[in-house]
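Only a single protein chain was left out; the remaining protein chains are all shown in position.
Chain naming follows the written order as A and B, and within any one chain the residues start at number 1.
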Amino acid sequence: MSASNGVIVDAQHVSRVFSMPAGPVTAVRDVTLQIRNGDHIAVRGPSGCGKSTLLHMLGCVETQTSGTLLFDGKNVSQLSDARRSLLRLRQIGFVFQRFFLLPMLTARENVELPMSEAGVPKDTRQQRVQQLLEYVGLAARADHRPSQLSGGEMQRVAIARALANGPRLLLADEPTGELDEATGAQIAGLLDRVNQAGTALVIVTHDPTLADRAARVLTMRDGQIESERSR
Amino acid sequence: MKLATLIRLMAVAGWLWPSAAAAQETTPPVILVSRQLAESEGLEVGSVIRLATDASGTRAREFRIGGIYEPTPDPARLGQVPRSVRLHLPELLEMTRPVGVPPGAEYIASVNVALVDPNDAPQFAKDVNARLPGVLARPSGEAAGSAGPFRVLERFHLAIAVVTIVAATVFLLALTIMLVDERRETVGVLRLIGLPVRRILAQILLEGLMVAGAGAVFGLVLAVLSEQLINQFFQWRYDTALVFVRVTRDVALTCVSIAVPLGASATVVASWALLRRGGLRLARR
Partner (left out) sequence: MTALGFAWRSLVRQPARAALGILGVAAVGALLFDMLMLSRGLIVSMQDLLDRGGWDVRVSAGDLPASGLRVSNALQTADAIATLPSVQAALVIRGASAEIDRASGMPLKAAFQGVATRSTDPAGSRLRAPWTILRGRDADAPDEVVIDERIASESRIEPGNAITMRASCVADLEALPATRLMVVGVAEFPFQTTNESTVGGTLDALKAACGGNVGQEADLILVTSKGDADGTAAAIRAQHPEVRAATNSQVVGRLQQTGFTYFRQISSVLTTVTVSFAVLLITVLLTVSVNQRLGEIAALRALGFSRMRVVKDVLSESALIVGIGGLLSLPLGLLLASGLDRILKGMPGIPVALHFFVFETGALGVHVALLVATAIIAALYPMRIVSRLPIAATLRDEVIG
């Protein structure tokens, strides 16, 4: 399961160019990056600098136009869509700015969904759901629907869902973007705990306090990594 | 006149006279045949055929085809290929008169009368009925005995149309609810800004009317196109000139007068339930 030297993602000179009616747009330009087990990386930069596109490529949601991207030693662009989906299901967790919880499911059911899709047996699923909800502090709200939860609570459920299948890598795109400062701090603390438990974490954020918690901070501009700071 | 010349003249006259009589006998009377009969039997104008009133061919007579006609389509005989001929009445009576019945004593099924003034039809029928017992005279428009089935079919089609409208209304409501729900946030923001419900409803109604109007026009165009297709298909299928579907002005007006208010009402009804909620609740994600 582990890649050599604990490298989960190895991106070499990856670029992503979008074809637009007004002409091609290079969202990510010649980025080289490695993510190892337990890394805590924040990606900052102005709007439109390519942060989210880079995140999507790292999460195998988007394929690069050029360069190579290896996930766990496998060349992602050579995988079929089904294999990439399986990769995301088992190895990668996503947390979104807008939570994207399914409104017709309870918190418990939202967390259970990825495990159900991965074929985890029912007893195991139920046990794990309970553990995850306790982990994010929402065991008492397990049977509530998203409309009955606050923004922070919804994001915590989303984090629990992202951790459902025990991913090696958790990708968060502006996880505190829709939250107030206090709630954002709670989420930041939770993400820290996730990282300390061994899950590699890459966060795209505008929030400086969230970025400052990371061990590595990448600053992007015009599709390139302008600077990298390690703590 | 010398005797020899007279004999020659008589001989010549004797030769000519039987020929003249023979010529009269060998020219069969002229009839018309329906196009369908001509096509199925390979008949042409000028062909000589034999007609009889029974399958054994008793008392068959020869006729020459003077023309081929297109029968007036009869909806009551849909599906039946009109293999028919038209004869002059005396010839028909001659063929069909039972043995022993003197000419002039035959009966006929009906007489069609064309009046100088068609508006006189009811009075004319009344006069005939009074003067000729045993005869039934009716204005053509009232000869609805054979139109009875078509009145029933009209009711049948109306019932189908009602069911279709009900189904369409249900779907329309479902769609308008979904479409209105898509704009929930926009409506919520407008309410928060201060626009009254009445104003927003008026806008929705206007939009609904425009969409329903456009839909009705599109529906009419589709109906006219379908009319052509359906008529062409069935006319080919039954080899007839009958018109099966006709989108008249009245039909079009009825459809538009149902569709447009229905569409607009569905939008308003779907929106009303939404607008009853507060602006904050609507605008909240």
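The criterion applied here is as follows: a residue touches a chain if its C-beta (ideal position, glycine included) is under 8 Å from a C-beta of that chain, and two chains touch if they have at least 3 such contacts.
All values reported here derive from a predicted model rather than from experimental measurement.
When the whole complex is considered, the residue among B:Ala52, B:Ala167, B:Leu192 or B:Leu225 that touches the unshown chain is B:Ala167. The missing chain, though absent from the display, is touched by one residue of B:His88, B:Lys126, B:Arg155 or B:Arg199; that residue is B:Arg155. Within subunit B, the residues in touch with the undisplayed chain are 54-56, 77-80, 134, 145, 148-149, 152-153, 155-156, 159-160, 163-164, 166-168, 170-171, 173-175, 177-179, 181-182, 230, 234, 237-238. For subunit A, the list of residues touching the undisplayed chain reads 52-53, 56, 59, 61-62, 81-82, 85-90, 92-94, 96-98, 100, 102-105, 109, 112-114, 116-118, 161-162, 165, 173-174, 177.
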